[in-house]
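There's a structure below that I have some questions on.
A single protein chain has been removed from this complex, and every other one stays in its place.
Up next is chain A:
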Amino acid sequence: MDLLTQIAGSVFSLGSVAAMLGASLLGVLIGALPGLNPVMAIALLLPLTYSMEPLIALGMVAGIYNGSMYGGAIPAILMRIPGTPAAIATTFDGFPMTQRGEAARALKIACWSSAIGGTASALALMTMGPLLARATLHFGPAEYFWIAMFGMASIGVLVGDDALKGLMAAVLGLLLGTVGLDNLSGIPRYTFGEPWLLGGLDLVVILVGLYALPPVIALAEQADLKGLSAAALKLGRARLGWAEIRGLIPTWLRSSFIGIGVGILPGAGGNIAAFLSYSAAKSASPDPDSFGKGNPQGVAAAECGNNADNAASMIPALALGIPGNVVAALVLGALLIHGLQPGPQLFHQNPALVGGFMAQMLITSLLILLVGGAAATRVFAQVQRLPGVLMVPMILVLMAVGVYVINGRVVDLWVMFAAGLAGYVLEKLAFPLAPVVLGLILGPMAEQSVRRALLISRGDATELLTRPISAVIAVATLALILWPILRAWQRRRHGAKAP
């Protein structure tokens, strides 16, 4: 009990509360501005807090991290421009809702879904952290390979109407993923002697270009000089009725579960959590064809999934001292600077601090409702009222700044513009972009994992299937591939019987 009062005392101290509130607002802003992303913001701001109390620094991390995951949804819904890579799946149904005049409703659903996903994730972190962390240790290269395969199988759900074009897009993503120094042999692939290509194409740079640039070009094409009127924005009251909330509960539960699962496993991240949640919601829906056309379930799934990734991604870092992503690595770095040794003993040695950080992850998730619902959505959404002649150059500058800061090199700007033009052409030719992203992220993960697994098994491929967890994921992958085929077949049979 003493510990709880101590945690409450430090978490609700002035500094910590100010840090959480300020950072949540800032996080929503960073998320809402395309190009600027939370990882970069945290990396830049964290060193400034080294001299402050640890919980002020951690409160800031929690606020930016959770706030930005929601913030990314704002331009995704209003303008089809994902504010962060994790908000890509939010554009699928969020923007069609806006076109239907339901922007306010979509934003509200995104806000609630983000808060719920974040809360579920923080609760998992607080109650089952060490347990889940130990569970992740059972995932070796073979299991990672099958997780990547499972993710790729979900491409089938995301390809849209033309399966062939979907597959071609996925192969393009796989090809882009092979660029760079091969991590297992040390041989450079498709680098053309350029040292900056040795590290491969930077994922965030490609994603910002591919997804944010085509809508900006589309905006420019409209040659809009006036901007939206306040009335047309339709941000007035949109209440979520109980019936609607009840309908979203299964999606929230499923997406929270998926987000937490993806979060505790190092290497994937919020965008994969959002994609998988989205494809799961679509598979489970009685009307999968309504997805991509403004189904609120799609917005809820994506936003709940990417926020559920956040707190869970801290689990291996806090419980084992193993950072699963860059933000977790930054948090561990900050703890080290404050003289704390990350590892399994961290919680026992500093329960007040670790408990406090967990509480901050929870509180900042709930703060999304306040910051996102009341203030931020209304304020930041007003940006949409700017005329295109102002908005297009503004967004381009922001994107350029954001992309440049990631690695501090000019060439990334060219990569971003090239990816954007490619995205624009692909969209015009009706190629889906989601498979490109999945191929780019999951391709290297699948390749490296399977090669590591085969190194460990001395080339014996049967070991990929004989391990229990591998076998389960392999079967699930197969089911995911067969499921739409079975359903289509079943529907055709029913259709044949009905008349």
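Side notes on the structure shown:
Here, a residue touches a chain if its C-beta (ideal position, glycine included) is under 8 Å from a C-beta of that chain, and two chains touch if they have at least 3 such contacts; residues count from 1.
Here is the rule we go by: contacts and distances are computed from a predicted model.
One chain of the assembly is not displayed; among "Thiamine biosynthesis protein ThiH", "Cytochrome P450", "Tripartite tricarboxylate transporter substrate binding protein" or "MoaD/ThiS family protein", its UniProt protein name is "Tripartite tricarboxylate transporter substrate binding protein".
When the omitted chain is restored, the residue from A:Ala18, A:Met52, A:Ile245 or A:Leu336 that touches it is A:Leu336. For the options A:Leu4, A:Leu44, A:Leu131 or A:Val379, the residue in contact with the chain missing from this view is A:Leu44. Contact with the chain not shown here comes from a single listed residue; of A:Gly241, A:Gly408 or A:Pro468, that residue is A:Gly408. Although one chain is not drawn, the whole complex shows that of A:Met52, A:Leu131, A:Leu198 or A:Val425 it is A:Leu198 that touches it. Across the interface with the omitted chain, chain A contributes residues 40, 43-44, 46-47, 50, 136-141, 181-186, 188, 193, 195-196, 198-199, 266, 316, 320-323, 326, 329-330, 333, 336-337, 339-345, 407-409, 452, 455-456, 458.
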